[in-house]
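The complex appears here minus one protein chain, its other protein chains still in place.
Chain lettering (A and B) follows the sequence in which the chains are written, and residue indices restart at 1 in each chain.
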Amino acid sequence: MNGAEQAAAEARKQDIRSRWLLSMPALLIIFVAAVGPLFVMLLYSFMVKGDYGDVKPGEFSLEGWTSVFFQRDIFDDTLGLADAHLSIIWRSIQLSFFTTVLTVILGFPTAYFIATRPPHTREIWVFLVTIPFWTNLLIRTFAMQQVIRNEGLLNNALMWLGVIKSPLQIMYTDTANLLGMTYVYLPLMVLPLYASIEKLDFRLVEAGYDLYATRFQVLRRIVVPLVRPGIVAGSILVFIPSLGAYVIPRVLGGGKNMMLGNLIEMQFGSGRNWPLGAAMSITLMVLVMVALIFYVRNASRGGAGHV
Amino acid sequence: MSRSRFDIRAQPGFGFITLFTFFALYLPIAALVVYSFNGAESLSQWGGFSSRWFVAAWQNSAVQDAAIRSLVIALWAASLATVAALMAALATTRTAPYRGQTLKYALINQPLMVPEIVTAVALLIVFSRIKVWTGYSGLGYLVLAHTAFCIPFAYLPIRARLESMDLTLERAAADLYATRWKTFRHVTLPLLRPAVIAGFMLAFVISLDDVVITEFVKSGGQDTLPTYMLGQLRRETTPEINAIATVFLALSTVLVVIFFFINRKKQ
Partner (left out) sequence: MTDTRTTAAHGGAIGLHGIKKWFGTFQAVDDVTLDIRPNEFFTLLGPSGCGKTTLLRMIAGFELPTEGQILLDGANISSLLPNQRPVNTVFQNYALFPHLSVSENIAFGLKMLGSPKAEIGTVVNDMLRLVHLEGRGDNPVTQLSGGQQQRVALARALAPRPKVLLLDEPLSALDLKLRKSMQMELKRLQLETGITFVFVTHDQEEALTMSDRIAVMSAGTVRQVGSPWDIYDRPAERFVADFIGETNFLEADVVSVSGNLARVRLSSGTEISASFPADAAPTGSVTVVVRPEHARAGAPTSMSALRGVVHDIVYLGTDTHLHVRLGGGTTFTVRQQNARSGHCGFSKGDTVGIDFSDGVAQILRD
């Protein structure tokens, strides 16, 4: 290396060094208050639970992990499946799945409709979707509660119309969770779908009609395959927060219809089993990673599909 | 002719579903706002139009306490996050790829990829241990936690602006004898100002809105407005809750509108 090259390499090294320095504050804060604690939590999941919560320092065990999936029978001490935990985990997955489906059913036509408005009107529609999106999660959950509770809007309206005689018990059921999550996460499905549909070349739709396709066939064979990336993006944005939902099932589901988030909280509250709670949290993270990988794999499987 | 052209874009029923969706999106919020003006004691009946609950909420010391705490935390967190994000954005943009860049990027955006409850629980574990060691149980934990998850929100708009910024302006400044610091201060920073403000606003709203992490990290008596409301929801609620929610709603809407117009003006 001659002098000029050496100087350039030095400058580059200096540049990289100063860039690392610049990003230090952000990285440090995030490490201390977001990423680092995850590792501590991993450690805790292998420790022994303390009598009043927290853990016994220095003692390790796999109890935290096994209790996620298994439990000991009280009477004969055999190892069986932890039905309560597993049913809650399964319920969380199911509810998240159905929430995603519901948001697609409502969100796709909405996104499509908005994307096919004239350009100036489109902005207003998008703006109208964005406002609920920025509203506090708790407020939206609370608003939904006002609608579905026994003296709420829905029941009052149905009774006033004479459709039902006594109020439907929707609060504190799985349906309440489903409705709440669909309501809260719907904008997260509409926005990426809208972005995708807006980019669609509608001359392809014209070609479809020219070739004898009906409106439904055009939708199914041309529009949907081509906006698949948007559908996938929206699904991720809905499924993942749904899996980890905490506030919504707490407010709307009550004590009986817990989702994984509430189950985790319980271990740090009345359950006093921090290692179990830690293990469950990590389980939740793994589920989220699996879902992400599944979706991303699906999204990249594009190109020449089938008619 | 009844129609002037065959609309290739129209799909039957989609308009109806869209209207229903918007109706469903806004009805609960509208109901909430309307009920905040309910003169009656409980939420079950309508008792005439009244602003008593706004007054009650305003005078409620617990509410005042929580509101102030929310604002303090949000201001601190948003400020710290924006500064950190600005530095991080400068560090990670407009450069050839180097070792560790993807890792950095993933770290900065971590809060967006991990469910809130997981982070909340992890923080609970760590902070409770630290509380035992140091005996400190002030607002520091909350500010730190909020700053952490606010950083990606402040980072994204600043990074976007940096990537689309014209390098030649800074080169021109250097050509005119400006040092790197002066270039930054007099050229880069002013150009970045709208993005920095956007990042700050975003971080501020995100911090104000946070429920889950705050709920797990706070010590007793350290309610923010959202956690106060969460606590109240357990009991039989009065329209006072609606009043607080309505104010909150108004604040978010104003911020969104401002945001929308700033973006519009850019185009």
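Just so we're on the same page, contacts are C-beta pairs under 8 Å (C-beta built on N, C-alpha and C of every residue); 3 or more make two chains touch, one makes a residue touch a chain.
Note that the coordinates shown come from a computational prediction; the quantities given were computed from them, not determined experimentally.
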Visible chains that the absent chain touches, using the contact criterion stated earlier: A, B
Residue of A:Ala34, A:Met47, A:Leu102 or A:Ile222 touching the missing chain in the full complex: A:Ile222
Residue among A:Gln14, A:Gln169 or A:Thr214 that touches the chain left out of view: A:Thr214
Residues of chain A (touch criterion as defined above) contacting the omitted chain: 201, 203-204, 206-214, 217, 221-222, 225-226, 302-307
Where the unshown chain meets chain B, residue by residue: 1, 3-6, 8
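We adopt the following convention: only the chains that are shown with their structure count from here on.
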Where chain A and chain B are represented by their mean Cα positions, the distance between them in whole Å: 18
Interface residues, chain B side, partner chain A - complex: 6, 8-15, 17-18, 20-22, 24-29, 31-32, 35, 43-44, 80, 83-85, 87-88, 90-92, 95, 98, 104, 107-108, 110-111, 113-126, 128-129, 144-145, 147-149, 151, 155, 205, 208-209, 211-212, 216, 226, 229-230, 233, 241, 245, 248-249, 252-253, 255-256, 260, 264
Chain A to chain B touching residues, read off their complex: 15-16, 18-27, 29-38, 40-41, 44, 54, 106-107, 109-110, 112-114, 116, 123, 127-132, 134-140, 142-147, 151, 153, 183, 186-187, 202, 205-206, 209, 215, 219, 240-241, 243-244, 246-247, 250-251, 261, 264-265, 268, 274, 277-278, 281-282, 284-285, 288, 292
